[in-house]
Structures are given as C-alpha cells and as structure tokens.
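Missing here is one protein chain; the remaining ones are kept as they sit in the complex.
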Amino acid sequence: MASRKAAQKSMSLAPVLDLNEATALRDKLMALKGSDLTIDASAVERVGTLCAQVLMAGAKTWEADKRNYTFAKASEPFVKTMQLIGVDIEHLLAKETQQ
Amino acid sequence: MDMNEIKEIFFQECEEQLAELESGLLKMNDGDRDPETVNAVFRAVHSIKGGAGAFGLDDLVSFAHVFETTLDCVRSNKLEPNQDVLKVMLKSADVLADLSNAARDGGSVDEARSRQLIRELEALANGEMPAASEPPVAKAAPAPKASAPAPAAPAPAVPATSEDGFQPIPFSFDDFDGEERPVEPYVPTCEVLFVPKRDLYAKGNEATLLLRDLSRLGEMSIRCDMDKLPLLQDMNPEEAYFSWKISIATDKGEDGVRTVFEFAEWDCDLEVRTIEDEPEAVAGDDEQPMQPVPFDLSILDDASDVPAEDEPAVFEQPVAPAAAVEVASNVVKLAEVPKVEARAALAASPAASQAAANAAASTAAAPTIRVDLDRVDRLINLVGELVINQAMLSQSVIENDNNGVSSINMGLEELQQLTREIQDSVMAIRAQPVKPVFQRMSRIVREIADATGKSVRLITEGENTEVDKTVIDKLAEPLTHMIRNAVDHGLESPEKREAAGKNPEGTVRLTAKHRSGRIVIELADDGGGINREKVRQKAIDNDLIAADANLSDEEIDNLIFHAGFSTADKISDISGRGVGMDVVKRSIQALGGRITISSKPGQGSVFTMSLPLTLAVLDGMVVTVAGQTLVVPLTAIVETLQPEASAIHSFGASQRLISIRNSFCPLVDVGRILNFRGTQANPVEGVALLVESEGGGQRALMVDAIQGQRQVVIKSLEANYTHVPGIAAATILGDGRVALILDVDAVVAASRGQPLKQEMSLAATG
C-alpha cells in the first residue's frame, strides 16, 4: 500500500482490551483518522471480541481512506486470539513481525 | 481448614438457621406478612439445603428441597400462609432440625413423620400451582474431595483417540492429506453457526473464550463473518458485529458443542448440526469458498514436549501464563499439567492468599467473635479464685495490721471494687438470652397440642433476657415439663373452652424478666386453673394433709409440688411420665431458684420461677452455727432479727414459734436440723433469719451469730464431694476455710419433721 504524504502516526494498545476499552479504543482511532497509522500491539495480554471489532473496523475505515494501517508489533496473545476467532490480520502485520 | 471443619461450621450454621427459621415462622404465625420475614425463612431453609448438598446429606437435602419449594410458593404469593399452612411448616421445621441433628450425631429420625410432612408440603405447593410439578429432588453431589479437584470434566474435551496414545495431528485444511492420516475412529463433524448479540458481551461473556472452549472439543476450522462490521465512525463499539461459522470434528456431538455455549445461548443465535458425511466431505463442503483460517493448535504448543515435527513453531517467545493454560488444554497428554502448576504456584505463596483472605474478612463488620466455652469457663473459674484470693488478702491485712494503714486499706477497697467489676464483666461473657430455650418450647407446645388434640398458642416475651449459660442449659428440662403440664392439665379441651365462652384456642404465655438481680420466668396458661377440690381430696387420700385441715387457696395450690402428687386421674403419656411437679421444683431449687404457683379458677394458672443469674457466684450472709461457718443465700432472707424472750412461744414437744408483728412464725434451729448439736439452742442467744421458703411461707432460721455479708464463689459439693442434705454447695472464705452454703428450702422442709398435717394445724392455731 503506497503511502502518500499524510503524516505517519502511531498508537499503542493497552494490555487489556475488554468491554471497557472498546469505546476508548474507537475514540483513539477516530482521532487518528486520515493519517497512516502504525499500531503497537506488543503489550496486549488479552483482547476481547469488541476491541477486535473496533480494530478491524479501523482497518476497514483506513482502507476506505486509502491510508496505511499496520500492526508494527504484536504480542503473541494478540495474534493468537485473532487467529483463534478467525480474524485474518496477516496482511496487516508489518513485514518484520511476520515469520 | 479441611472438609470436616467446614462440616462442623455447617452444623453450627444449621443451628442458627433453624432458630432463624422457627422465629420467622412464628412471626408469620402471628400475622407478620413482611416480605423480609418470608425471605429470611426461605433463606434459612435454602442455606441448609445448599450446605447439606455439599456434604452429600441426602435426607436433609430432599426434605429441605420440598420445604423450600413450598416456601417459595408463599414467597411468590401463590400460597397464603394461613395458620394451617404454618402449622405444617412449623412441624417441618422440627423435622428439619431432627434431620440436621441426625446428620450430625447419627441420631434417628421419625421417617414416617418426615414422609408425611413431605406429602403435606407437596400438597400445599401443588394446591396452588397445579401444573408446576417440581423437578426431581436434587441429588446431592458425592462428597467433594478435599484435595485437588479432578481435571475439569466437560470442557477440555479429550478425543477418544487419546487413550491409545494417539497424538492428534492438528487438523489443517491447508495441508490436509488423507493418505497420511493414521487410521483413527471416525469422528463426526459438527457445523456451528454462532451469531452473538450485544447482550452477550454486556453480560461478561466473551466470544473469544467460547471459541477457545469450542476449539478444545476437537479440530476446528473457523470463519469469521465481518460483513456487518461498519466503518469506525458508524460503529457502536459495544455492539456485536462479528459472527462465526465453524466446522469441528468432535466426538462430543451437538450436545457437547451446545454445552460450550450454555451460558451464552440466550444472547446469541446458535445453530449446530452434524454433518453425516465422511470427514473428506467436510473439506469440500464449503459451497462458497470461505477462505477458512486454519486454527493451528500446534502453534500453541510451547508448554508441551510433544515434538511438533510437521509444524514449525510459529512463535518462539514465551506465552503469557493465561495462554499457557489454554495451550496445554489442547494437548491431550498434558491436559492436567497447567492445573498442577497452578496449584504449585499456590503452594508457593499460601501466605499471600491467606493474607488476602484475611484482608477480605477484615472488611466485614465483626460484631461478635466465637470463643470456645471452655476458655470462658476457665476464665470464670480463675476470676472466682481471684475473688477468693482478694478476700483472703483483705482479711489477713485486717488481722495483721490493726492500726490500719489507710493507704493499704484504700488500695484493698479499690482492689475489691475492681475484682467485682472484672467478675461481673466475665460473667456477662457467658450470659445468653433465654431465646433458644424459649424457642425450643414452641416445638414442645406444638407436639403436645398435636398429641392432645388441643389448639394452643404460645406467646413468648422477654426472650432476650440474659442469664448465665449454665442456668440456661438447666432450664430446658423443667420448663419442658411445665409446658407439657400446662397444655395437658392446664388447658381445657376446645369444646370445654367454647362451652365456657373462651377462645377454643388456648394460650400459654412464657415470659422472662430481670428482677432484683434474679431472672424471673413466668409460665401462664388461660386454662381452668387448679381444681382445688380435686387437689385437696388427692392430698387427703395420699395422707399429705388431714381431712379437716384448713388450708388457704394458696396452700392448696402449692400442694401440687409435693412428691408423688399428680392430679391427672390417669398418668397420661404426655405430662405424666412418672414425674410430677415435685421434680420440677427440685430441679429449680437445684439451680438456687424458687417456684410458686397462683391460680384462678376458670382463668388459669401462673407458675413463677425466680432463678439466680448465675450459678458461679452468690451473695450470701455468712453466719455461725454451732462453731461452723455457713453461708445463707441473701435472696432467701427477708430480714434478720434478735429474738426477745417474750416473743418466743413453745408449742408441743419441740416446736417453737416466734411472734413477729402480731403473726407467728415457726422457729427453726439450723444447728439442730443439720445435726451440729443434739439439743436446741436458746433462741435469745442467737439471731433469727426470717426466710421466705417455697409457697411464700415464712420461717425464722435460728443461727448463733452473723459474721457479715459477702459475695462467695460457689463450688459444687456434688462435683467435689457428695450431696449433703440441707446443703446446696460450698465456698471458700477469705480466711481460706471452706464454708457450706445452706439450702434454705431443704432445711425448712426438714424442719417440718412430720410434715404438713402438723404444720397446717399449727397454721390454724396461729
């Protein structure tokens, strides 16, 4: 995905992404909308479905905006849970984190 | 803490709940319709059932279950708790108590009665809710193992293949190769459609966890449907957008799959169907290519030592602990490992968890503590010794230091005051309300009312009146007998009552109150009162009084306390039992108490018992009799007087009377009665203690001199020596000598020599 001239922004995800975090996460993402985004998921210990939905809605939104949306780093529980629930984030993972 | 200790806690709690239950039911019986009362009653039974179930006490559980069901009908206003209903419930409470006792001590239970009540309870429950037949009585779980729990049964599904050592190869469509699959039993495949609703997440369920548990049932492939997912700006972050289609090869069947979703089934759409085709068909089953994401279990295998040859480990970094549990559960052979580790972790820091538990406990309000009675008793004994010691110290100081150094005397006085306060405080620890005893009486009333076909209402008052536990423990037996007597003999049959214009339901009123340092317990019935003609005749027949004796009503009433006296024509099975009111009287006296009766024909009788608040100490008057030191309980003494020769009147061979304010009172020489001396002392040289004995009659006890008043610590003579007639107990005085405590009533009784006949004719001359 070719990046344009928009600013590159980044955000880190909280360790626990549960029901309580979903709204906050959406608001954070909304604030970064329109920029290329690198998400650091390396601290994530637990991710629930609601936050997974928000993150994937983010991917969808960024795609519509034709912006980059990348997980720069991802903890194992994060990747594993996504895999478990059948959410493919392979294409969103930064090259260096892929094996 | 082990299970036996918890069981003991359970039985203690049972007792409390049973008391709660009964008092609640009695309140309801009195018309209390406060929902909280009903709830409390329900909770009590419910709680007993819950605990009993945990210990596999099946009888208790079954009965409590039926009881609870009926109570629930009351709670939900399906059943009106009228008197008939409450009668059944009160009886049920009794049976529940019996069952609980039986479970604790292995005693027996009247099974016929219990079965009968189950039927009655069920009839009550069904009477108002015809269709709702309860599910079969809850089966109690087998006694839980105190040690480590067995591996979780339903969830971490272990494929049947595991038993022959087969290690399941992670099922992955990508590298599926039928040729290389080992020969294994056919495992049916389930297809699951799982569409969560918003509420699923709001209630703390989590699709990720449900899918995790599902994955443990067998090899699964999953596809997440994200079509409903809107753009970020349009989404409600707490709405459910994802849904899933899952294929899973499991021998747990559709039920096994549904079990995973047990907690979530209301909050999701769930379709489960078994695909009958051979597994091969599953792979090609997808009409629309779903791009299934293989869920490759082997990537989770860090914790296992199973070499995953075919599957290079995707992640090398260590998994988070939570993940480790999840991981290993997927691995057949290691399913139990994480739990063991978890326990090991606990063992490593038991102190921490204990501290946490303590911290939690300390947040609870703790208005009471539980102390072994033994410890309190020991303390009371020690304080008793302290009192004695203090008295001895005072005495020796006074004897050895006649000049009286005032500071020492003041110090001693303060010590005495302090000792007294400590004693009162310590005694207060063991003081308990009479409530439990009173509550037991309501059961007695129900039983005897049933047996006699009488309708009886027991009213209790002052049940929070406190008295030493030692007194309470000994109160139940005489009270039981008196209650039986009141219902059996006191109250008339409903027909008779109605004929007399009374409420066919009789009333028995049990009250307790404190009065001048004693507890007074009154038992009043609104029955026919004492039949004085009958009592009098019986007394004459039994040679207790002369045929022509002129007795006051009060004197006649008190005849019922004489040994062997029973007004019932036949000894009934209920109150008779071969014991009469004389036994009651003796046991009350043994407690240092007195009992009297007053009766009004047609209106009922009142028994009044006055008891000391404690059996540990006594306020006494220390007297000298024939060189011996005796203690006379202060409560028995009305007044003391110095007899003048002119007031003494001889009567007959050995009887003497003293005239006090124009009335005559028999004079009793204590020294003679106790055989301290052979002949009577000269009254003028001694002191007369006017005592009130049973039935209110007065006697003047002659002693040689009064030493003073003192609180003494009671030491049982029976426990240390043997029973001595006329002596209630012993004590140790300040100078270290043992002094006997006089049993006033016994002395008075003995003074009658040839008992009532003579006495009554004396009264006539007086």
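In this document, chain identifiers A and B correspond to the written order of the chains, with residue numbering beginning at 1 in each.
Here, a contact is a pair of C-beta atoms (placed from the backbone, for glycine too) under 8 Å apart; a residue touches a chain by one contact, two chains touch by 3 or more.
By our rule, contacts and distances are computed from a predicted model.
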**Record-based protein name (UniProt) of the chain missing from this complex, from "Sulfur oxidation protein SoxY", "Two-component system chemotaxis response regulator CheY", "NADH-quinone oxidoreductase subunit J" or "Amino acid ABC transporter ATP-binding protein"** = "Two-component system chemotaxis response regulator CheY"
**Request:** Taking the complete complex into account, tell me which visible chains touch the one left out.
**Result:** A, B
**Prompt:** Which of these touches the unseen chain: B:263, B:651 or B:676?
**Reply:** B:263
**Item:** Among B:205, B:221 or B:485, the residue in touch with the chain that has been omitted
**Value:** B:205
**Asked** So which bits of chain B touch the chain we can't see?
**Response** 1-3, 5-6, 9-10, 12-13, 39-40, 42-43, 46-47, 49-54, 56, 61, 68, 135, 138, 140-142, 144-155, 202-206, 208-209, 213, 262-263, 266, 321-322, 325, 339, 342-343, 345-346, 350, 352-353, 356-357, 359-361, 363-364
**Positions on chain A where the hidden chain makes contact** = 18-20, 46
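Here is the rule we use: only the chains that are shown with their structure count from here on.
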**Prompt:** Where the CA atoms of chain A average out and where those of chain B average out, how many Å apart are those spots?
**Reply:** 60
**Complete:** Interface with chain B, chain A side, in the complex: residues 18-19, 22-23, 25-26, 29-30, 33, 45-50, 52-54, 56-58, 60-61, 64, 75-77, 79-81, 83-88, 99
**Asked** Which residues of chain B touch chain A in their complex?
**Response** 196, 201-202, 204, 206-208, 211-212, 215, 222-224, 226, 229-233, 235, 237-238, 240-242, 244, 291-293, 295-296, 299-300, 314-315, 317, 319-320, 322-323
